[in-house]
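Shown next, in C-alpha cells, is the structure this report addresses.
Complex shown without one protein chain; remaining protein chains in place.
This part shows chain A:
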C-alpha cells in the first residue's frame, strides 16, 4: 500500500499541479453530474407527468355505423321524398359499468347534454343569438336557451380538473346528486338574476309535455375567462351553461333516455395501458352501436417531450464522459512523460510496474474525491440552469403542438357547451338537444404546466453514480496512459 502514501506525497508536494487537476476534473464531473441530474429529473418528471395527465377512453354512440345504416335505409326506401333519419343509440350505463370494472380504469364520468328554457329567471341573451334551434337530425328539433350538461361529477370535468372553471360558491355536482334537481350555475348568470346558492330556479322543457322543473342551486362556478360567445345560428352565451346530474339531464331529454348517457368517459390509472383497456372494453360492448376511443394524446405529448429531455441528458452524460476521458487521458499521458525519471527510480528500486500504475490511479482518485465535492456543490446550479433551458424549449414545442392539434378538433355545432366537457374526447354526441361538440384542449395545457419544472436535487445516489462515472473515466485514462509506463525501461531512463 506504499503507493498510496507516494500518491499523497506527490499530490501535496506538487500542489499547484494538483489544484489544476482538481479544477479540470471538477469541470468534467460538473457536466457529467448536470447530465445525470437532468436525466434523473426527466425520469421523475415523466413519471409524474404520466400520473398527472392521465388518459381517458370514451364510450359513445357509433355515429359512423349510424350514418352507414341511414344511407342503406335511404337507398332501399321507395319513398324518395322521406328525409333520411340518423338514429344513434345512447350509451347504456350498465355497459359503462362493465367497462368501469376493467383493470386500470380509475373512474368514469357519464355526460348528457340537453337544453331547456329559463322560466323563473332570464337567460343571458346575445345580440346574435337566434332561434334557429339545434340539431334536428335526431328528431329533437327544439333548442332551449339554457344548456344543461349532465355529469356524474363536475370534478371529473376537464375544465374543472384543470382549474379553467372554478366553483366560487357552494359546491360542484357529485355522484350523490344523482336523482336530484341540484344545479350549478355560472357566476355571470347568477349576478344577472341575483341568484345565490340555496335559491331555486325553474326550467321548462323544450320537447314533449314541456314540463317545468324546479332546480335547487348548490353551487356557482366561474367559467374560463377565455370562453367567448360563439356567433351564429343557435348560439348561446357560455354563462347560460349549467351543470346538473346526468340523471336530471336524462329526465329533461325524455323517459326513454333513463339510465343512458351521451357518452361515458373513463379515466385510466395507468395512461400507458390506454390501448389494452380500449381493446378489452370493445370486447364488452356492441361495436356496431357504440364506439370506444382512447385519448392519451396528452400523455403521448408529455412522454415524447420528456423523452427528448432524457435523451438529450443521456447524450450530455456520454459526450462529457467520452470527452472527459480523452482530456484526462491526454493530461495523464503528459504527466507520465513528465514523470519518466520518477518511474525509472521506482523501477530501479524494484517497484512493480502495476504499483506505479496504481500510484497514478490513487492520485487521480484523490483528485476525484475533491472534485466530486466541488461538483456536488456546483452541479445543482448548472443542472438547474440547463434543465430549465431544456424544459422551456420543450414546453414551447409542446404548447405549439397542442394549439395546432386543438384547432383541428371537431368543433362548432349548434350552441356552446361549457368549455372542456367530460373527457374532452372530441366525440360528437348523437341524439342530443342543442348538441355540441366536445373540446378537449384543456387537458394538454394542464399537462404542459406540470412539466414546466424539473426537480433537480443532488442526492447521495447521484454522487455515487457520478463517482462511478468518475472512476470509470479515471481508470480508462490511466489504462490508456499506462502503456508508456509498462514499456518504459529503467536503463533508458536512468543511464542512457
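Just so it is clear, a contact is a pair of C-beta atoms (placed from the backbone, for glycine too) under 8 Å apart; a residue touches a chain by one contact, two chains touch by 3 or more; residues count from 1.
Assume contacts and distances are computed from a predicted model.
Enquirer: Could you check which of "Carrier domain-containing protein", "NADH-dependent [FeFe] hydrogenase, group A6", "ABC transporter ATP-binding protein" or "Predicted membrane protein" matches the UniProt name for the chain that's left out?
Expert: "ABC transporter ATP-binding protein"
Enquirer: Among the options A:14, A:63 or A:202, which residue touches the chain absent from this view?
Expert: Of these options, the touching residue for the absent chain is A:14.
Enquirer: Of the residues A:68, A:210, A:337 or A:491, which one touches the chain left out of the display?
Expert: The missing chain is touched by A:491.
Enquirer: Provide the residue numbers of chain A that touch the chain removed from this figure.
Expert: 2, 5-6, 9-10, 13-14, 341-342, 344-353, 489-491, 494-495
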